[in-house]
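Reviewing the structure listed below.
Note that one protein chain of the assembly has been removed; the remaining protein chains are unaltered in position.
Up next is chain A:
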Amino acid sequence: MIQCLENVRAGIVEPRALIRAESTKRSYNLHLCKHRDIENVHTAGVNALDVDAMEGKYLLSGSADGSLHIHDLHNFTGSPHFTSKLVCEVDRNLQTAHRYSVECVQWYPFDTGLFTTSGMDKQLKIWDTNCMKPADTFSFEGRVFQHHMSHIATRNCLVAVATSVNHILLVDLKSGSCTHELRGHTSSTLACRWSPREEYLLATGSCDNKVLLWDVRAAKCCLKSLDQHNGKGRSSSEATSTAHDGYVNGLCFTHDGLFLLSYGTDHRLRLWNTFSGNNEMVNYGKIPNDTKKCMQFDITIKCDPQLVYMPSDGNILMYEIQTGIKVNTLLGHYNSVNSCICHPFYHELYSAGNDRNVLIWAADYCQSTAFDEHLESQTQKKESSKRRGLFVQRNVTADTWSSDEEC
């Protein structure tokens, strides 16, 4: 890294190359973060996470018991050892809280003063962060599995909502009403995502095994139904083509918006080209996935071979998107993982699961060395008692084969 910095200074290497190299290195080396924690306040499994895109400071999480929590991620203590404190919460017992499990949470992309949540109580709530009260509430006929707000939409303010009713609904926050009803799926919809490239492009996944692409300006019918066989399968017609052999319960666009990843209960992950709508035929292998609700997964930023973090049962699997190579398995959760989210600025991953934990995954090696140095500087200042503590600290991970084992 120092070499790279030197090269950048000398003008040999582009700054962007440095960023890419460093972020790639970190993204590949994620581990369970040893020094940082999220304060454990959840009383039920955590279903959804979101980090605000403006500052990257607030982590919003929604629990299976209907409560919402917001943690402050910024560490101003000066020590790498840090526990993110709870900033505010919506207790499940409050009148305004969701009555059942919260399935999806999202910050308003342009301001932390507003966030949206939806859940099994068939409601989408728009919250005012400053007073922690819902500014608006939309009720639907079906349970809401996912909703999404476009990160790039400048002219409209549409929220796409996937519910257990067959139609995708578009809610306009400006008018406070439900404006569109996208009809095309024949079963309950589990996932919906706006493209980060095209303002009006929406991808939706459903229990009828289909992934549909929509242009919301012409909402009469879908733009395209993605076909896993690229038209070469037994059913070549558009109406019967399927994206998966099971429910589609996760969707994610790459950051450039050129590719779409879909995750299905057939234990497959598929990569689609958003322009042609073709299956890119990348084989990721079998990824165990039995959840019948929306799974949130995320893709790294500014990383050269882009990586995707897939929650699968109790583990998080890392894959290279373009090649389908499995890079690593992140072990840490004790129950099925529901949501993975990448920090928008740092190369960190936040994951939440049914074991009520929100875990931070980071490339620790540089931090841990920094922490050791920090400790050393401290011990130099302080007396020997501290040193003994350090000694114990280091001894924890060492082998202790005793010499009296000879027989």
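The definition used in the following text is that a contact is a pair of C-beta atoms (placed from the backbone, for glycine too) under 8 Å apart; a residue touches a chain by one contact, two chains touch by 3 or more; residues count from 1.
The definition used in the following text is that contacts and distances are computed from a predicted model.
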Practice problem: Would you mind picking the UniProt name of the chain not drawn here, from "Queuine tRNA-ribosyltransferase accessory subunit 2", "UV-stimulated scaffold protein A C-terminal domain-containing protein", "Mov34-domain-containing protein" or "N-alpha-acetyltransferase 20"? | Solution: "UV-stimulated scaffold protein A C-terminal domain-containing protein"
Quiz prompt | Which residue of A:142, A:257 or A:314 touches the chain not shown here | solution = A:314
Quiz item: Who touches the missing chain here, A:40, A:273 or A:323?
Solution: A:40
Practice problem: Consider the whole complex, including the chain that is not shown, and state which of A:186, A:335 or A:377 touches that chain. | Solution: A:335
Quiz prompt | For chain A, residues in touch with the removed chain | solution = 32-34, 40, 314, 331-335, 355-357, 359, 393, 396-402, 405-407
